[in-house]
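Structure record follows, encoded as C-alpha cells.
Yeah, one chain of the complex is gone here, protein chain that is, but the others are all in their spots.
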Amino acid sequence: MEDLKIGVYVCNCGTNIAKVVDCDATIESASRLPGVAIARPYKYMCSNPGQEMIVADIREHGLNRVVVAACSPRMHEPTFRKALQQAGVNPYFLEMANIREQCSWVHEDGAVATEKAKALVKAAVLRVARHEPLERRSVDMCPDLLVIGGGIAGMTAALDLADAGSKIYLVERADHLGGNLARVDLTAPYLDSARDMLTDRMTRVVEHPNISLLLNSEVERLEGFVGNFQATIATKARNGNAADQVATVDVGSVVVCTGYKEFDASRITHYGYGKLPNVITSFEFEKMLREGGVETKEGKAPQYVAIIHCVGSRNLEFHAYCSRVCCMTALKYAHEVKSAVPGAYVSDIYIDMHAFGKGHEDFYRRSSEVKTLFLMYAKDDYPVIRRADAKDDCEMLIEVNESLSGETIEIPADMVILMVGMEARDDWADVAHLVNISGDKDGWFIESHPKLDPVATTTDGIYIAGACQAPKDIPDSVAQARAAAARILGRIAKGKLEIDAVFAEVDEDKCSGCRMCNELCPYTAIEFDAEKKRSHIISALCKACGACVAACPSGAIAARHFTDAQIFAQIEGVLA
Amino acid sequence: MTFEPKIVGFLCNWCSYTGADLAGTSRIHYAANVRIIRVMCSARIDPTFVLKALHDGADGVLICGCHPGDCHYSEGNYKMMRRYPLLKALLADYGIEKDRVRLEWVSASEGQRFADIVNDMTERVRALGPSSIKTALATDMAER
Amino acid sequence: MADKKLQIAIYWGAACGGCDVSILDTNEFILDVDALCDVRLWPLAADGKYKDVEAMADGELDVTIMHGAVRNSENEHMAKLLRQKSKIFVAYGSCAYMGGIPGLANLVPREEIFARAYLDNPSIEPGNRTVPLSETTVNGHDLEIPKFYDRVYKLDQVVDVDYYVPGCPPQPDQCKAAILALVGALTGTAEAPPKGAVVGAFDRALCDDCQRTKTEKKIKRFYRPWQIMQDPDTCLMEQGILCAGSATRSGCGVRCPNSGIPCRGCYGPAPNVLDQGAKLLSAVSSIIDSKDPQEIDQILEGLPDFTSFANRYGVPASLLQRSHRQ
Amino acid sequence: MAIRANPKLIEELETYGAQDVSKCYHCGNCSATCPFSQDPYILPRRSMRSLQMGLERKLEGDLEPWLCYYCGECSQECPRDAEPGETMMSLRRWLTSRYDFTGISKLFYRSWRIELAAILLVAMLTGLGFFLFGLSQGNIHHYDGVNAFLPGEKIHFFDWGLAIVLLVLLLTNCARMWWFTIGRDKSKRVPLTAYIKSAYLLPMHFMTQMRYAKCERKRPWVIHLILMLSYVTMLILIMFFVKRMAAGPAIDWRVHAFGLAATVGLLGTTIFAVRGRIKKTENHYKHSHETDWMFLILLIVVAGTGILQFILHRSGLDMAANITYVVHLMSVVPMLGLEVPFSKWSHLAYRPLAMYFAEIKAEAARAEARASQGVRAPQAA
Partner (left out) sequence: MRIGVYLCQAGIGDVDAVNLHSIASYAANLPSVEVVRDLGLLPKVEPDAFAAEIRAESLDRLVIAGDTPGFFKPAFTRAMALAGEDPKEVRLASFNAFGASSGNGTARAKSVLACAALGVPFPLAAVPDTTAVRPGTLIVGGGISGIQAALEIADAGKQVHLVERTGTIGGHMAMFDKTFPTLDCAACILTPKMVSVGQHEMIDLMTYSEVAHISGSPGDYTIKVRKKARRVDVSACVACNVCADVCPQRVTSEFDNGIAERKAAYIPFPQAVPNAYLIDAESCTYVQSDGAKCGVCAKKCPKECIDLDQADEIVELEVGNIILATGYDVYDATKIERYNYGTLPNVLTALEFERLTNASGPTGGKIITKTKRVSKKRGEEWVFDVDEGVPPKSVAIIHCVGSRDANHNAYCSRVCCMYSLKFAHLVTEKLPGAKCYEFYIDMRAFGKGYEEFANRIKAEGTFVIRGRTAKVFAQDGQMMIRGEDIISDRLVDFPVDMVLLSVGLIPAHGSADLATMLGLATDDDGWFSELDYNASPTETERGGVFVAGACQAPKDIPDTVAQAAAVAAGVLKSIATGRGLNSRADLALSDIERRATSLVRI
C-alpha cells in the first residue's frame, strides 16, 4: 500500500465557522496528525475555487485521502466526492468533519468549540486513513416483467410496461381476466359501466404483442433477485387428459396484484345469511343488477330493501380494518334499487359513512335526496335480522340499535344486501412466501414504506399493487399499479441496475452459518446457502443499514464505508 | 475548573443526525461535550462501540436513532431498542453508572430535543465525574 | 532431527489443573512428546523448584506452556521468569488466554471476594475472622505469601505471549495439533505460525461445526436448558436456550451442544472480534421477536445472568476488563 | 322493545311541506345552534330523526315542534340544506292535523284545493246568509252597522255561537294534544300539583310570547307579538264592544283608538309577512306552504275590509260600506271557523300549551327524582 497522504481542509464558511472555531488552530493540530500531508483553510470550501484547490493539491502533492471540515456531509458530501473523482481519486477517500451545524453554530464558547472541532477533524483523519476504495457496480436489469393477477391492477401495470416495450407475462389463475371487477355492473360514484372499462383493458391486453397472457396459470417458483428473476409458471391443461404446461421465464421485476376475496357473510350469524333466502351479499346483488333480476327469491319486486354496511369489517370479531369501498357501493345500491324497483324503500344501515373521494360526498347527498333511510349502528353492535310475522307487510324485520336516535328500531325488509368486506386471499401466505415478501396480521402485503414507497416491498424488484396491499377502490388501484409500472420503467430506462457502493458483505471465510442475521434484514437481502452453510448478502438488495453487521456474532459481516475499524478509529479520534 | 465530560454520540443518519443538523441550522446552542459519529442506522451500533468508547476514555455514550416506527430502514431502531436493556445490564454488572450510557429517539425535526438531550446528558455525566475506566485500566497494568 | 531434545516447561497460574489433565489426555502421544522433549518443569508431573528455573539461562527453554490466569504475585513472577527463560511462550487454555473462570472474579472487588471467602462464608467457624495477609509475622518470623491482586489478568496483560491455545480445557486433539505445530516450527520442519496466533482452534465460529439444524431466528422467550424438552436436532438458540456458539471460535468439537448443553464460549471470540460478550449480546438481543419495550424487558428476564454468561471465560479479555464500581 | 320504523311517513310529511328532511345527515349543528335547544328538548335534530324513520307515535307525543319559533338559524347553518326549520314547521302542521279529530285539518293541509273550496264555501254561505237576511230586513243604502243585516243581539248570538263551537273544537284538540304528549305515556305519572303549579305559564306565554324573544334576532318576535296583540285586541273589541265599534258616524276614540291601532298592527304585520314571503327576506319566509298564503290573504282581507268599511262609513258612502262589510264578514267567518280550529291559527293555543306541558313534564320528572332518591333529574350538561 502506498503511503498515506491526507489533505485536510478546514472551511471558514465566511465567518460561520471561523467566528467561533479557531480554524488556524484546528489546522495546526490537524497537520501534526499521522499521514497528514497538507492542512489548509479556505473561506468557502464548497465554492468552485475551494473545490479546485482540492483538485490542484491532489494533482500536485499526490494526496490520496481528503478530509474536509466544513458543514454537514448531508449538504456537500456529494460536492466534494465529485471533486475527488475529478482529480482521479476514489470518491470514497473523502471524509467530512461537521464543524458547522454540529459545532460552530451550536456552541458559543470559541475555545470549547475549537477543541471539539480538533477532535472531529482528528476522528475524520484517523477514519479516512482506513477508508477503502469503493466502486459503484451495476447488474443487468431484465426489462421483462411478471404480473401475478389479471384484475384491474394487474392489467394496468401490464399495459403500461408493454406499451413501453417490455415483454410481460401476465399470469391469471382463473380462465378469464378482470378479477373481482368483472362481477361488478356499475362503478361508484359516477355509475360508469365496469364492463366497458374492463372490455377496454382486456381487449388491449389480449391484442398487445408484448403481453403473453397465461390464463389458468399459477407461478410455482420464483428464484433470483431484482433484475434477474426466473419464474416457473404452470398452466393447467385445457382438457383433463393433457399434461399441465410448465415454463420458466426470465423477468426483471414482479408485480403482485392478487387482489382480495370477499368476506364470508355466513360467519356473522346475526344476519342469517344462508338461512334467510333474501339475505344476499353485495356480489349476489351485483349479479342481479347485471342480469336485470332485482327481485326476491320468490320472484317479487322487493318493496323494502335494507343494506347493511361493514359486514366483516370494522369489528373486533373479524376484521378491525375498514374495507374502503363498501360505503360507496352501498350508496350505489341505494340508487340502483330505486331505479330497478321504483317505489321501493331503501334503508341503509351503516357505522360511519366513508364517502371520502372525489365526487363521493355528492353521491352520498344524492342518496339522501332520493329518501334513502340511513340508520347508524355502533361497531360490534350488529343489527339482527329475523323473519317477519304473517301480519307484517314485509318478509323480514331488522332490529337496529340506532345511534342517531338512541332508539331500538325495527326496519321492514324484503331483501337485505350485506356489504361484505374485503379479505386477504386464503393463499396470501403462499404468495408472500413465493415472492419473498411479508403480509401484515390481516394478510395484506406490506409495502416498503407506507409513505415513502407504497408500491415497492422490502424485497427489491417485487412490487405490490391494488387490493392485495390493502382494500382499495378502482382509481387507487389503478394509480398504484401505474406507480409500480413507473418504478420499473425508471429502472429499465437505465438498462442496468446501479448498486450503491456502500453495502454489507459477508466474509465467507468467517461466516459460521449460524443464521443469526438472516431474519434481521428488512430487505431480505441475506440469503442462506444451505449447501455451503454460509449466509450471503445480495448486494443489489442491501440498503446498507448495518443491522446485520452489528449483530453478526463472529464479525463475519462488514459494512462497506462503515467498517468496525473505521468507526473504532473515529472513536479514538473524537476522544483524543 | 469544572469538569468537561467527553461524550461520544452515535447518531443515525436519517433522523438523529439530521435532527442535530437542524439544531445547528436553527442555531440552538448546547453543550459541546458530545462528539458525534454518524452511522447509517442505529441498528449499526454494535455494543462493542459503546464499550470501546468507554474503554478509550469516554465519560459517556449517547445513542440516538429514529423514533420507533420511523426508521428509514423500517425496523433498524428496534434492533437497537432490544440491545439497549441488555447492554445496560451488562454495563451495570461492570459497575458503570447508568447515566453514562443513554439511548434516545430523536427525529429529524427535533433539533431542540437533541440540544436538550445533549445538555441534560452533559449535566448528568458531569455530576458523575470523570470516568475512571481508562485510568483504572492503565493503573492496573502499571502497578499491581 | 536435531540431537538435542527440546527443552520445555509446563507451568500454571491461577488454574484448576484441568489443562494439565488435557495434556495428559493426549494419551500415548505424551510419550512421543517425552521422546522429543526434556520436560524441565511440570509441577503436576515432576518435581521442580523455583531456583531451578531461576538458574536457567535466558532462552534456555524452547517452549513454556503456561496455563491459568494471573491472580497473584507468584503467578506474575513465574510468568515473567519463564518468559525470560523461554524462546516461545504459549498461553494455554482459556484462563491464560482470556482470564477464564478465575477472571469472572473481576466483576467483584477483591474485598468482596475476601469477605465471601473468609468472613461471610457459612462454612467458616463462628468468630474466626482470619483473612490472609501477604505479609505477616508469626512467632517472630516474617512470613510472606504471594500478594492477591485486585483483579485477574490474562497472561498477555502481564507478559508477552507468542501463541495462544484456547479451550477450557483445550481438547486433546487440539493440544496435540498445537504441540505438533510448535515442534514443527522449532525443528524447522514446518512454518512457524505468526506471532500472536491462536493455534489449536479454527477461524470460524462453533456453529460451523455444529450439526444442529439452523433456520432463521426469532426469540419470544429464553429458557434454561432444564426448562424445556430439547429438540436434539434444532439449534439451541432457536429453542430459546442461550448458546454462545455463534460468538465462539470453533475447535472444541462441539462437545457441549452435542450433549445438549449450550456453548459457554470457552474457545474465545472469533478472530477480529474485540469483545466476545458484546458480540453475543448484540446478536442475541437483535433476534428478540418484539417491538415493544416492555415485552422486550420481559423476554430479557429470561437472561438474568447474561454478563457472566457471555463473559464467562473472558472478563479480563473484555474491553472493560473488570468492574469499575466506585 | 323495538319501535317499528315507517319509511312511508316521510312521504306523507312532504305534503305538509317537509321536502328536504331526508337530506339530513345528523351532524348536530342545528341542535346546538338552536337557542331553544336544551335538555331534554333538543331541537330540531331529534324531530328530524324521528321523522326520517317514521316514528309516528313518538312524533305525535313530541312537544319539540311547538318549542321551535322558526328563527331559521338552523336552516341557515345546515350543511346539507335539509331545512330543519321548515321541517319543524311541517311537523307543526302535521301535529295540528293529528290533534284535530275531525280530520278536516288533515284535508286542508294535504290539499290546498279543498281548503280553498271550504273557505270559499263558508264565505259564500256567509255572504248568502247576510244577503238573504239583508234582502228581507235591511237597507243596503243605509249603513247601520251591526243592525244592517241582523239585529245587533242576534249577531252577537251568532258571534258567541261561533265562539263556542270554536272553543269546543279547540278544547277537544287541546285535550288530544294532552293525551298524545302526556296522558298516553302511562309510565310517567304526573301529579296534579304539577298542573296547578305551572298553570301561570299558559297566560304568560300566551300574552308575552317571551320564549320567542329568546331568538337571536328579535324582529320576528316583535312582528309576531304585534300581530298577536292586534288580533287579540280586535277579538276583544268585537266580542265585547262591537256595538260601539260599528256605531257612527262619530268616532268613539276610546274604542277606535284601539281598533285603529290593532288594524295598523294587523295590516302592517301581514303585509310585512306577504312581502317577506314573496321576497323570502327571513329564514322562516323562505318556504311557504299553501296554507300560509291562505292564512295571510284571509287576514289581510279581514283587516283590509274591516278598515275599509270603517272609512267608507265615516265618509258617508254607506252602500259601499255595507258591501264591504259583507265581504268583511265573508272572510271573518271562514277565518275563525276554519283557520282557528283546523289550520295555522290553532297554534295560538298549542304553543302556550306546549310550554305548559313541557314544564309539567319537567316538574313530574323532578318529583319522580325526588321520590326515588339517588336518581338525579335530567339536567342540562
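Each chain carries a letter (A, B, C and D) given by its place in the written order, and its residues are counted from 1.
Just so we're on the same page, a contact is a pair of C-beta atoms (placed from the backbone, for glycine too) under 8 Å apart; a residue touches a chain by one contact, two chains touch by 3 or more.
Nothing here was measured: the structure is a model prediction, and the numbers come from that model.
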item	value
Touched by the hidden chain, restricted to displayed chains	A, B, D
Residue of D:Gln38, D:Ser111, D:Thr172 or D:Thr233 in touch with the missing chain, whole complex considered	D:Gln38
Touch with the omitted chain, as defined above, among A:Glu399, A:Asp453 or A:Glu572	A:Asp453
Sole residue of A:Gly62, A:Pro133 or A:Gly165 that reaches the chain not shown, by the stated touch rule	A:Gly165
Residues from chain A at the interface with the omitted partner, ascending	13-16, 44, 46-47, 71, 74-75, 78, 160, 163-165, 185-187, 190-193, 195-197, 199-201, 203-204, 289-294, 314, 320-322, 324, 335-337, 339-342, 352-362, 365, 378, 403-404, 406, 444, 449-455, 469-471, 474-476, 478-487, 489-494
Touch list for chain B against the chain that is not drawn	14-15, 18, 21-22, 25-27, 66-67, 69-70, 72, 107-113
Residues from chain D at the interface with the omitted partner, ascending	25-33, 37-39, 42, 45-46, 76-81, 380-381
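In this text, only the chains that are shown with their structure count from here on.
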item	value
Fewest hops from chain B to chain D - one hop per pair of touching chains	2
Centrality ranking, top chain (CA atoms only)	A
Rounded Å distance between chain B and chain C, as computed from the means of their C-alpha atoms	32
Chain A residues counted as touching two or more neighbouring chains	520, 547, 550-551, 564, 568
Set of chain C residues in contact with two or more other chains	273-274, 279, 282, 284, 286
Pairwise touch network: line, ring, star, complete, or other	other
All touching chain pairs, where touch follows the definition stated at the start	A-B, A-C, A-D, B-C
Interface residues, chain C side, partner chain A - complex	203-208, 214-218, 235, 237, 245-247, 250, 269-274, 279-280, 282-284, 286-287
Residues on chain D engaged by chain A in the complex (per definition of touch)	1-5, 7-8, 10-11, 22-26, 46, 49-50, 52-53, 55, 58, 80
Chain B-touching residues of chain C, taken from the complex the two chains share	73, 76, 107, 147, 149-151, 153, 157, 273-275, 277-279, 281-282, 284-286, 288, 290-291, 293, 296-297, 300, 303, 306-308, 310, 318-326
